[in-house]
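In what follows, a single structure is set out as structure tokens and then discussed.
For this view, one protein chain was removed and the others were kept in their places.
Labels run A and B following the written order; every chain starts at residue 1.
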Amino acid sequence: MSQGEIMTNAKDQVLLDKLANAAREGKISRRSFMHYAAVAGVTSTTATGLWTSSAKAEPKRGGTYRLAQHDGNSSDTHDPGTYLTFAMINLAHTYRSYLTQINPDQSLGGDIATEWSATPDAKEWTFKLTDKASFHSGGKVTANDILASMNHHRGEGNTSAAAALLADVEDIVDNGDNTVTFKLGSPNADLPWLMTDYHLAIVPANEDGSANWQSGDGSGPYKLVENEFGVGSRLVRHDGWHGEGAYFDEVQILIINDPNARQTAVITGDVDAASQLENKTLGLLSRNPDIKIDNVASAAAVTMPMHTNTAPFDNPDVRNALKMSVNREELIEKIQFGAATIGNDFHHSPAMPYFPESIEQRPYDPDQAKALLKKAGAEGLTVSLSTADSVTSGAVDAAVLYAEHAKAAGITINVVREANDGYYSDVWLKKPWCMVQWGARPTPDVMYSLAYKDDASWNESFWQNERFNVLLRQGKAELDDAVRAEIYTEMGQIARDDGGTVIPYFPNFVYARRGNLEHSGELAASWPMDGARAAQRWWFA
Amino acid sequence: MSLFVIGYYTLLLVVSCLAAYFNKKTIFLLAFSLTLVSFVLGIVGGPGALRAVAICAGLLLLTGMVSYAFREFLIQMAESNIGLSFTNNPPVLYGCIIIPIVLIVLSRLLEWPITEFALAALILVIILIGMNSETAKELRTAPMTAAFGMFVIFTYAIAGIFAPYIAPHGEAEVISSAFAPADESMLLGADQLGRDMFSRIVYGARNSVGLALTATVAAFVLGAGAGLLAATKGGWFDQLMGRIADVIMSIPSLIFALLMLSIFGPSTLVIICAVAIIYAPRVFRLTRAVAGNVVVMDYIEAAKLRGEGTGYLIRREILPNSTAPLIAEFGLEFCFVFLLVAGLSFLGLGIQPPTADWGSMVRENATLISFGDITPLIPAASIALLTVAVNFVVDWMLFRSSGLKEQ
């Protein structure tokens, strides 16, 4: 169901019934339920009441949960520093645990850490650890293990992909009272959010303080019994698990890289869930009464950064003209088959905290784009847009469609198809306008610091905006949520109106499950399968 | 009892009786056994089953009629001896071949929109040259299957060459919503992006067949050339070529193609090169074996003693005596090349979108099969139909050149 569809029927009472129904069947998340209910003109208290009455469900224990998982590779490893595939991200959340986790309602919750606090300057964060957590091999999870796990990604010569994430951490200390303190070089109010990153899994420490990741030991809800990378794994419940959930007796993960095979497996009941579906068959699959489809707005994004230091993109009017000459709705409809959330040219997805609802959506307006170009003296603009098939599904098609839209504004976009291999080393940051797929990041600060900050090495549009960067630094050090929300609203507005990046849409996560597999109705949006924690949170009816 | 059922049985019985009366044994057996089977079918499946049988038979009859007419058409053409006016008149002959080639090259360079016509003219001239009473005699021996094959190839060639004129919409033009059903403007409905399926099939004939044909021809030129040379020259050259072929054949073809395409990028040229390299050794081996048998014949010895050069030996003595197995191999290899390219498309390395290619089209829409949608079947059927047609013709040629004419 697309958002636009909902909007047009807004005043319809039928809608509310449908919503309640959808909620009961677990088809929509609480977040979207509240959102749609608000659109329909229901007060939030009524909506909450409606939600709780319709989506109430009692978890049950037992059963074997079989998952068809996409994107697995035989050269995956247990090393958290090189987790790369979706299969490993999912497995990591099943057999290992983290300091914190993203809850189904997108708030931040504890995993190994039960509570956390910062000094007022946000430069020192202390995490209190639960005393219940234990590794599958027996030992308790101690502060020592946390230190080893974190130091695996730090220091000279480390080989972790998460090194950049912890670059600001100057020291991590074991306080001796089951708490650890992270000392930062500069303030960072988001550190607890960073701890949800899939690389930062907790593994046991060796005698010498290094991390022992090789054994595949962990402290997650399930214990690995059999595992062959690129083929599949079998796990059983870890009885000493410290958290809530872990309702299944056994979890079987089957790596199925072919989308058709995944889809068939879930239709025939060979598996209970499939971690990713092909968007083009969504409509057909949703007619199957045995299958439920979860379509979750994510924080992943497709961006088209223009180098703002290169003509003609150095003129904000040209940039805005290009932003105006894309028909986002049609892109979402044709390329994503509706399974995407519309973008508004600032890299802050509704699935992230502090999302600014108040910023007006930029429409498709070729006439105004034409006027802007005239103002900039760049009528009949001709530009090249580089893309490759590997960027995202239908990337080239999307670019071609964009070129069609831009024709109405008198803009000629030459779509340049680049090679898949080496795209991110040869095209990205090198060609003045290209297409990029970004994975989900937990907070707007992480995203902006990574790709929009003036001195960031991945500032993909080479964008320099003084106010934006002042706000960014201010927001990073701000511990008050209300103030931060205001800061991110202003930053979003600036990026939308001055930035060099076209963000047409945020692709949704789309996954399917058999009818007897239940979840709370809310789904974490950080990764597919309820933030990769379906094995922990879901149950059989 | 509906009128249809009565008519159905009446027709069958009339045909059976007439066939029996005129002593047409096969037709009688066919028609009467169909009548008997229809009794059972009619009871079990009702008029619906009979209707299906009637439709199938009708289609078969139609295909047969088209094939027959097409063969007769070719025979008539050949009997008029048009070819002789070319072969007896060398200046006209060379002129008619060279002018279209020049036009093709020029129109590519200067972007004149006449490439299609020049190419068609060239092919037409080549066909006409072969039209003489000899050919007519050969054509009369062609079975219905071969005639059908020729007709299909002819249709595909027309579709491929004149794709931009035949296709109602552009190759990559989005004209409706995804998977829209067929209507007046879209014969076969739309694909996953809302592009016209029929137009893409027509363009696919040009892209896929063109690619597979070029690659197969390249493999044959490479392989047969090396094979003939090796057979004639012998010695170290023969050995070297043999070992090179061994090495290439021992590398799994899909992996070899995968590596090549990952290194050089999936462009059409790379695909053609990769496929040619993969299939050339097979052709080489066959040619080497066939030519090896010819080389030891006395007349080759005689030619060698006459002091003829390698080129002459290959062109005049060895090649004409080894064509039959090579043609048969060509048919099969053409299928395999097609499949390899489709397999590469499946792994995302074949002809790149938005270019229409049957293999990719099967892959792009494959997930629909689970929902009983026939969209992905159309390009797959196009592939199958063409390869079957090619092999029908090849079978006939083989049969013609094998020692079995009298049977």
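Please note the rule applied: a contact is a pair of C-beta atoms (placed from the backbone, for glycine too) under 8 Å apart; a residue touches a chain by one contact, two chains touch by 3 or more.
Quick note on the criterion: contacts and distances are computed from a predicted model.
Asks: Given the options "Copper resistance protein B", "Fe-S cluster assembly ATP-binding protein", "ABC transporter permease" or "Protein-export membrane protein SecF", say which is the protein name UniProt records for the missing chain.
Replies: Cross-referencing UniProt, the chain left out corresponds to "ABC transporter permease".
Asks: Taking the complete complex into account, tell me which visible chains touch the one left out.
Replies: A, B
Asks: Taking the full complex into account, find the residue in A:L91, A:I267 or A:V510 that is in contact with the omitted chain.
Replies: In the full complex, the listed residue that touches the missing chain is A:I267.
Asks: In the whole complex, not just what's shown, which of A:L84, A:I293 or A:A371 touches the removed chain?
Replies: A:L84
Asks: Among B:V14, B:A52, B:L269 or B:L347, which residue is in touch with the absent chain?
Replies: Once the missing chain is taken into account, the touching residue is B:L347.
Asks: Of the listed residues B:R108, B:K137, B:R243 or B:R316, which contacts the missing chain in the full complex?
Replies: If we include the chain that is not displayed, B:R243 is the one touching it.
Asks: Touching the hidden chain in the full complex, which residues of chain B are there? Just list them.
Replies: Residues of chain B in touch with the missing chain: 145, 243, 246-247, 249-255, 258-260, 262-263, 328, 332, 335, 338-339, 342-343, 346-347, 359, 362-363, 366, 369-370, 372, 376, 380, 383-384, 386-388, 391, 395, 398, 402-404, 407.
Asks: Take the complete complex as the reference. Which residues in chain A touch the chain that isn't displayed?
Replies: Touching the missing chain: residues 68, 73-77, 82, 84, 157-164, 226, 228-232, 234, 254-258, 260-261, 264-265, 267-268, 270-271, 419, 421-422, 424-425, 439.
Here is the rule we use: only the chains that are shown with their structure count from here on.
Asks: In their shared complex, at which residues does chain B touch chain A?
Replies: My answer: residues 172, 174, 177-179, 192-194, 262, 265, 348, 352-354, 366-371, 373.
Asks: Per the contact definition, I'd like the list of chain A residues that touch chain B in the complex.
Replies: Within the complex, chain A touches chain B at residues 259-260, 263-264, 267, 278, 280-281, 284-285, 333-334, 337, 389, 394, 396-397, 400-401, 404, 417, 419, 421.
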